[in-house]
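Quick one: structure below, then a few questions.
Apart from one protein chain that is not included, each protein chain of the complex appears where it belongs.
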Amino acid sequence: MNAVAEFFRNLYEATGLNFTVFYDPYDRDRYLRGVWTTIYLSVVSIGLSIVIGGVGAWLQGSPVALLRRLVNGFVVVFRNTPPLVQIFFFYFGLGTLLPASFDASGLRQPLLNNVQWAIISLSLFAGAFNVEIFRSGIEAVPRTTVEAAEALGYTRLGAYLFIVLPLALRVCLPSLNNNLVNLLKTTTLAYAIAVPETLYAMKQIWSESQNVPEMMSVLLATYIALVGLLVWIMHRWERALAIPGYGR
Amino acid sequence: MSAAAPTWTAERPIVELHDVHKSFGTVEVLRGVSFSMMKGEVICVIGPSGSGKSTLIRCINALVPINRGSIRVEGQEVNDPALDKLALRRKVGMVFQQYNLFPHKTALQNIMMAPLHVLKQDRREVEERARLLIRKVRLDGKEDSYPGELSGGQQQRVAIARSLAMRPQVMLFDEVTAALDPETVKEVLNTIRELAEEGMTCILVTHEMGFAREIAGHIYFTDRGVIVEHGPPAEFFASPKDERTRQFLSQIL
Partner (left out) sequence: MRGALPVLLPFRAPERGPPTLTRAHLVMLAVALAALAPAALAQASGAPLSPLAVVWKWTPLLLAGFGFNLLISFAAMAIGTAAGFGLGLAQLGSSRVLRGLAWALTQFFRNSPWLVLLFFAMFLIPFQVRIGGVTIPLPDWLKAIIGFALPVMANVSEIVRGAVRSVPTPQWESADSLAFTPRQTMWMIILPQCIKRMIPPWMNVYSLITMATVQASVVGVTEMLTLTGQVHAAEGGRPELFAPLYGFALLCFFVYCYPIDLMTARLERRFQVR
């Protein structure tokens, strides 16, 4: 660790390339905290968006027309509006309407903080795409397979959970993969409501140290690495789910 | 048995159809079908394609709701909106033309799934039973193979075992050999024959006339949604009375 810090300190003195995040403990801390926040936002939103996608796709097959329409309306609206405006709408629009408490010094303590609102809006945004992705996967499951499950006494929910969803997941994994990478990239929008994620931390650092090009490279490299990590995990998952003798 | 179900005794028919009607849109597929069978009987339903055979047996485990008439299994009305479908499907097992195994589970898991998920039975007991069933359908060693790694005949035997794992009283076979290679047909028919010999009540829709003649206690010939003619196989094949039956048999034999 010290050697790395030493190297970058010397680099700065020799060339003027100022990678503060690698030798200055304060900046390094901010940077790592930012990366951690990005990972946290991504992981929680990925989980929630998959749940939203699965539940939504199930409701789309519901016999109740009103439920189907509500889900469709949700999907259409969230797919066709800017995610940044969605975040603002939730954080400013709804966040200020929700009841809030006041702390000892009389400051407003909202019910949900900016990180939580970011998670909610990012999950809904990615979830709307996931509903669509799961639906197309479900349509690829042969009817007769579902019929066999029914003949064995499965209920609609049971057949969905144990047979349809596991099969649909395998069909739609490539598109899901794309969407989740997209979600990871979209977490940067939380910057706009002051969530201290990677971009926010870097912006603070380069504003103070005036080292935009250096920090910009670190920033881009960080996101490329995070996306690469996610893609790697998804491919591992894809391989783990592969069924011998089945599929393309 | 649930309290509401009428008491059923083995002297009464186990499956009883009375004047069953079914149409899809404007197409009448079943136009008044009646028959009954006793426990342990084996019957075969034959007839030209599109005569409603498959629909007929799908009605018996309520995969297809009927429009009119009555179907009773062990005295319980199937055409009852308040029917407990789970209870019915425990009693009536079904095997399909396309096997319809769950491709993401191994042969053994396919057999174990429904008893675990639907009947919530004890895992150890279920697994023990599943291994016995695998042996029974002569697939020892294929427990951990996925359906995609098995031949059509092997898949179909897994499907039969999967259905048997629910311990049904009646088995429905819907053209189970129609999609198979000729060389694997025999192994599936052998499995069914053994079942019949053990006293399982079976309804088969089939095109295998030789097999039907050998195994069935009674043959039903359907055409255009009605039962045209029926009788014990010896009689039925030797001296068909109806013109349509004669024509069908002359084409197929």
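For clarity, chains are labelled A and B in written order, and residue numbers in each chain start from 1.
In this section, a residue touches a chain if its C-beta (ideal position, glycine included) is under 8 Å from a C-beta of that chain, and two chains touch if they have at least 3 such contacts.
What you see is a predicted model, and the numbers here were worked out from it, not measured in a lab.
**Q** If I consider the whole complex, including the chain that's not displayed, which of A:L189, A:I205 or A:I243 touches that chain?
**A** A:L189
**Q** Can you name the residues of chain A that touch the chain not displayed here?
**A** Missing-chain contacts on chain A: residues 60-61, 65, 68-73, 75-77, 79-86, 88-89, 92-94, 96-97, 132, 138-139, 142-144, 146-147, 150, 156, 159, 181, 185-189, 191-192, 199, 203, 206, 212-213, 216, 219-220, 223-224, 227-228.
Criterion: only the chains that are shown with their structure count from here on.
**Q** Could you please state the distance in Å, as a whole number, between where the Cα atoms of chain A are centred and where those of chain B are centred?
**A** About 48 Å separates the centre of chain A from that of chain B.
**Q** Which residues of chain A touch chain B in their complex?
**A** My answer: residues 142, 144-145, 147-155, 158, 162-163, 166-167, 170, 243-246.
**Q** Which residues of chain B touch chain A once you look at their complex with the stated criterion?
**A** Of all residues in chain B, those touching chain A are 61, 63, 85-86, 89-90, 93-94, 96, 98, 100-104, 113-114, 117-119, 145-150, 159, 162-163, 166.
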